[in-house]
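Structure record follows, encoded as structure tokens.
Of the protein chains in this complex, one is absent; all others appear in place.
A, B, C, D and E label the chains in the order they appear, each numbered from 1.
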Amino acid sequence: MIHITRREHFNAAHKLHNANWSEEKNNEIFGKCSNPNWHGHNYLLYVTVKGNVNSDTGYSVNLKDLSLIIRKHITDKLDHKNLNLDVDFMKGIMPSTENVAIAIWKELLPHVNNLDCKLHCVKLFETENNYVEYFGE
Amino acid sequence: MIHITRREHFNAAHKLHNANWSEEKNNEIFGKCSNPNWHGHNYLLYVTVKGNVNSDTGYSVNLKDLSLIIRKHITDKLDHKNLNLDVDFMKGIMPSTENVAIAIWKELLPHVNNLDCKLHCVKLFETENNYVEYFGE
Amino acid sequence: MIHITRREHFNAAHKLHNANWSEEKNNEIFGKCSNPNWHGHNYLLYVTVKGNVNSDTGYSVNLKDLSLIIRKHITDKLDHKNLNLDVDFMKGIMPSTENVAIAIWKELLPHVNNLDCKLHCVKLFETENNYVEYFGE
Amino acid sequence: MIHITRREHFNAAHKLHNANWSEEKNNEIFGKCSNPNWHGHNYLLYVTVKGNVNSDTGYSVNLKDLSLIIRKHITDKLDHKNLNLDVDFMKGIMPSTENVAIAIWKELLPHVNNLDCKLHCVKLFETENNYVEYFGE
Amino acid sequence: MIHITRREHFNAAHKLHNANWSEEKNNEIFGKCSNPNWHGHNYLLYVTVKGNVNSDTGYSVNLKDLSLIIRKHITDKLDHKNLNLDVDFMKGIMPSTENVAIAIWKELLPHVNNLDCKLHCVKLFETENNYVEYFGE
Partner (left out) sequence: MIHITRREHFNAAHKLHNANWSEEKNNEIFGKCSNPNWHGHNYLLYVTVKGNVNSDTGYSVNLKDLSLIIRKHITDKLDHKNLNLDVDFMKGIMPSTENVAIAIWKELLPHVNNLDCKLHCVKLFETENNYVEYFGE
């Protein structure tokens, strides 16, 4: 059993704003992240899967396949997009780093399961100072 | 004479779109950078000044002073903002990396001149793969 | 349940020296780290906490709060200081990377507990080649 | 109990090629990694051990000792070498990142056991986008 | 006039060996870089061009165009290749970092000239500790 990780990235706009709250409360909780005209980040996404090493290939998973899945189902949908407005699987979800990571996990899970390995971790950097890790539970 | 550089950063949204062009032409030239709902970046800003070393301090410039100027006049106005909509000194300017760097130079120049050193270079990373340098002419 | 990490940093002096040992033995064990006139590092500190995602905010913890706690209780006390001489919570403790990380854990724990999340890991880089991780036991 | 990690590196050539397969199948599975004339990488190796902190030294392990072991038994044998042809402990092993990490684990294990700590993880970066982690089982 | 830089990368094998010299002299000058079975690197390539900013686009050059040129004429020919054996424009050239950078400059020059900007610098990292810069003369 070995863990293998692929890094991908996407550059996106978002804002953190709760429509049920006053502007005052939005500002108190979210600060400058609630700027109505959006802001954005260069997100770095690390997807870790685990599996056994195939004796013919030396691979636990073919990273070309894993990369294609991440690009098709995740980063092609997030890159140069607005996380609040443009992404089907983020509709109605506050685009905090936590929620983006969890949404990515849910989207990736069925596709990774087809690869003969198990999804282990989605790690998402919003900046070099902030990141989250989600392990599926 | 020595060159000294201070790194600061800001996270912002923008889009590249020319209102005089058709959507087709905007898409041809700017591609996904013209997404109407914006996208964003973690920008890294390197400001280089040059000056002589003061024999009492060993400093060419006090980086506390340089950092304060950059934050007050530049990054406080750009961080968690929309470069097309929110920034006084970017009004009417296409927020390409080139134009953002040139606008930063113009804003910084009078304040750096007050520091007894000369502004040498504004270097701006949009991503780890793309950056521009402006030397004032 | 999600893990979220905040990076902070501090620049400090220290030396590794056991007063119960001969200089010869100090030199054998600690080498150049025992230089009597000190040396120093740019330390990078990663604090990971875990918690559930709040449905109103999308946050497991508000990183502004976590950052303030780390700065007030840890990095403001360590930054531009001597780890052997200047830090109340390091008195009498050999400032190896291991011991600094453990001391940081102990200082942070009660404050993180007030944030409705659990302290998971203190990760401390002394250089880009050396780091420790402490999980509290 | 604390985890401590040492980073080392090596620059090596390799190719991924299964002699039991047709060229067509090698190309389908390994793509450009099967180039007959080799390619290469700057590998980054992170070795993590765990142990208790010694009260006299503040160390869980003396990183000088750990670094010497890694260099003598691993990176001196891999650096500026061909992983398919030049390395005694890689003979007959497909040099995928997974297999290189597992082989490094096996070589390091008896030597780390002599250090009064336990080998916890071998983490190997082939590029900044790809890495594996092996925990010994 | 502004400078703009695009980063690309390639992973390649090579060796440094002068066929006119004895093995002893090759080893004395090139050391482990002359290993007959090759070694390799993850090369990072920074191409800097300079030009005026177009008032319609805000661009000095469209980085999509620059990136396509670099990939088509340079990195597609170098990536996962052997620099001594596989590259048409490196035939008969010792693949030192210096010579690879100069060869890249010569290949890029006519194509960059077609982009309405001037090639300013080819910067090539062989490792994070070693890089060269070539300015065309």
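In this text, a residue touches a chain if its C-beta (ideal position, glycine included) is under 8 Å from a C-beta of that chain, and two chains touch if they have at least 3 such contacts.
These figures come from a predicted structure and were not determined experimentally.
Undergrad: Out of all the chains shown, which come into contact with the hidden one?
TA: B, C, E
Undergrad: Could I get the residues of chain B that touch the absent chain, sorted low to high?
TA: Within chain B, the residues touching the omitted chain are 1-8, 48, 53, 56-60, 62-64.
Undergrad: For the chain that got dropped from the picture, name the residues of chain C it touches.
TA: Against the missing chain, chain C presents residues 11-14, 32-33, 35, 37-42, 79-82, 85-86, 127-128.
Undergrad: List the residues of chain E that touch the chain left out of this view.
TA: Looking at chain E, the ones touching the missing chain are residues 16, 18, 20-21, 29-31, 93-99, 101-102, 128-135, 137.
Please note the rule applied: only the chains that are shown with their structure count from here on.
Undergrad: Report back the single chain whose CA centre is most distant from the CA centre of chain B.
TA: Centroid comparison gives D as the farthest chain from chain B.
Undergrad: Between chain B and chain A, is it the same set of residue numbers doing the touching on each side, over half shared, or a different set?
TA: same
Undergrad: Return the chain pair with more inter-chain C-beta contacts, choosing between D-E and C-D.
TA: So, comparing the two chain pairs, more contacts are at D-E.
Undergrad: Could you grab the centroid distance between chain A and chain D? Build each centroid from C-alpha atoms only and quote it in angstrom.
TA: The mean C-alpha positions of chain A and chain D differ by 28 Å.
Undergrad: Let me have the rounded angstrom distance from the C-alpha centre of chain B over to the C-alpha centre of chain D, please.
TA: 41
Undergrad: Would you give the residues of chain D that are in contact with at least 2 other chains, written as numbers and ranges?
TA: Residue numbers touching two or more other chains: 128.
Undergrad: For this entry, which pairs of chains touch?
TA: A-B, A-C, A-D, B-E, C-D, D-E
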